[in-house]
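A single protein chain has been omitted; all remaining protein chains appear in their positions.
For chain A:
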Amino acid sequence: MPKYLILKHYRGTPATVNDVPMDRWTPEEVDAHLKFMDDFGKRLEADGEFVDGQALSPEGAFVRADDQGKGPITDGPFAETKDLIAGWYIVDVDGWDRAVALAGELSLAPGAGGRPIHEWLEVRPFYGSPTGTED
């Protein structure tokens, strides 16, 4: 079965429908959101589609090598304008349509006022292994 990355962004995607930062929700709305995310992950595992799920801190920097003999150069913390990845699920599913459906579910996580956020999620196919039947 093919694998897909469902990528969540802190910023860098088009604006969402329900675009209120989390610290402006009520604590109960925060709980409801977290429960939704937790249930989603558990359902993926129960369905046999879960591979990995991780969350990233917004901290960090870009790094590249400098000339030989000097230490690497860093550029960071990330500027406000830059795309910022928040985390991901990796799913192992029947195909593209299923991956898109899952991302669609995730996009409906509840936010302020208990209404869905309609967040933009990125879905990316992994390269597969070469098949053994090319000749």
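Please note the rule applied: a contact is a pair of C-beta atoms (placed from the backbone, for glycine too) under 8 Å apart; a residue touches a chain by one contact, two chains touch by 3 or more; residues count from 1.
The rule is simple: contacts and distances are computed from a predicted model.
Set against the options "Xanthine dehydrogenase YagS FAD-binding subunit", "RNA polymerase subunit sigma-24", "histidine kinase" or "Multiple sugar transport system permease protein", the UniProt name belonging to the omitted chain is "RNA polymerase subunit sigma-24". Of the candidate positions A:Pro14, A:Pro27, A:Gly48 or A:Gly128, contact with the hidden chain is made by A:Pro27.
Residues of chain A in touch with the missing chain: 21-27, 29-31, 34-35, 38, 55, 57-59.
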